[in-house]
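Structure incoming, see below.
This part shows chain A:
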Amino acid sequence: MSKNPFPLDKQGLLEAYRTMRTIREFEERVHNEFAKGDIPGFVHLYAGEEASGTGIMMHLNDRDRIASTHRGHGHCIAKGVDVKEMMGEIYGKAMGSCRGKGGSMHIADLSKGMMGANGILGAGAPLACGAALAAKFRGDGGVGISFVGDGASNQGMFLESLNLAAVWNLPAIFVVENNGYAESTSREYAVAVDSYVDRAAGFGLPGVTVDGTDFFAVYEAAGEIIKRAREGGGPALLECKMIRFFGHFEGDQQTYRGKGEVEHIRANQDCIKLFADKVLDAGVIKRPELEAIDKEIVKLIDEAVITAKAAPLPTAKDLMTDVYVTY
Partner candidate 1 sequence: MSEKRIIPIVMPKWGLSMAEGKLASWLMKDGDSVKAGDQLLEVETDKIAGAVEANEGGILRRRIGQEDTIYPIKTLIGVVADADVPDADIDAFVGSYVVPVAEEGEEEAAGPRYEFADTAAGRLRYTKRGSDDNTVLLIHGFGGDLDNWLFNADALAEGATVYALDLPGHGQSTKKVDEPTVAGLAKAVLSFMDTVKIDKAHLVGHSMGGAVAIEVARLAKPRVKSVTLISSAGLGPDINMDYIDGFVASASRRDLKPVLENLFADSGLVSRQMVDDLLKYKRLDGVGDALTALKNGVFAGGRQAALLADALAASGVPALVVWGAEDKIVPAAHATAAKGAKVEIIEGAGHMVQMEQAGRVNGLIKVMIGG
Partner candidate 2 sequence: MARKISMRQALNEALDQEMARDPTVFVMGEDIVGGMGGDGEKDAWGGVLGVTKGLYAKYGDRLLDTPLSESAYIGAAVGAAACGMRPVAELMFIDFMGVCFDEIFNQAAKFKYMFGGKAETPVVIRTMIGGGFRAAAQHSQVLTPLFTHIPGLKVVVPSNAYDAKGLLIQSIRDNDPVIFCEHKNLYGLETDVPQESYAIPFGEANVVREGKHVTIVTYGMMVHRALDAAAALAKDKVECEVIDLRTLSPIDWDTVLESVENTGRLVCVDEAHPRCSIASDVSAKVSQEIFKALKAGIQMVTSPHTPVPFSPSLEDIYLPSADKIATAVRKTMAN
């Protein structure tokens, strides 16, 4: 057995792989099923970005809260939301995470600290401040983490939240998942500063930029920032530079991307491949161990799709429920 050069033990490494593979398989499958026309509404897929959500979420427990984005499936899975219920929700079924009332863009599970995917870009940032504020009031060492894309990083509510978190010294962390595109508009066009570290500095909080396709880079940077926040050190910004495999939404022809861009990144910048190569090269994990996980996941997602397709739809009696606690 060779020496483990990684910040996680073998079990941790296998868990990280399992999470990333689950997200990938889930998203690939949704992509295929959506193309068949079986899935209603909009879906925005996280494939290619798995290292970011996974590397961060491995530091969190259920009392830590995250506020996600419209591209939220990966965050949900990494935060422990039930995969079958998620698939059911995407199909609009009564057994879904939100009983079929939220859909892909609103999957949430407060008991897991998942405050919801969010259809409003940037809206999660103030919510995460609120989660951080609640943790601070309770003194329970919890943190609030907000995810935004490079696009939503221009929203007023995101920028206001940076200031608020700094003024109140909240255990809040702002993760910018910079995949280079806000819908079809390049980050180069829409974000005036080159570095999010500079933007963070402008609001009085530390910022770190990492290669978001490198699981270990994300894991280590997030670990430091989260530990600091838990200990009362205040908020920070983490930029993960990463890659989107699919379009902004399913059905996006991606004509705005360069020729061969997607093929290139799939071949050379696939965060899961990069992770697997590293752990295999180091000899810490053997290929059959990964393949065994792959098999289990294919089966899990297959079951999730079969279950979701077969599950009953919500009915008229569900329309009026859960608008209020009491009314």
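Keep in mind how these were chosen: all candidates are chains of the complex that A comes from, given by their letters.
In this text, a contact is a pair of C-beta atoms (placed from the backbone, for glycine too) under 8 Å apart; a residue touches a chain by one contact, two chains touch by 3 or more; residues count from 1.
This structure is a prediction, so every number in the text was calculated from the model and none was measured.
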So chain A is shown by itself and the numbered options are 1 or 2; which of them touches it within this complex?
2
Listed in rising order, chain A residues that touch candidate 2 in their complex are 65, 67, 96-102, 106, 108-111, 115-116, 118-120, 123, 125-131, 133-135, 137, 144, 156-157, 160-161, 163-164, 167-168, 321-327
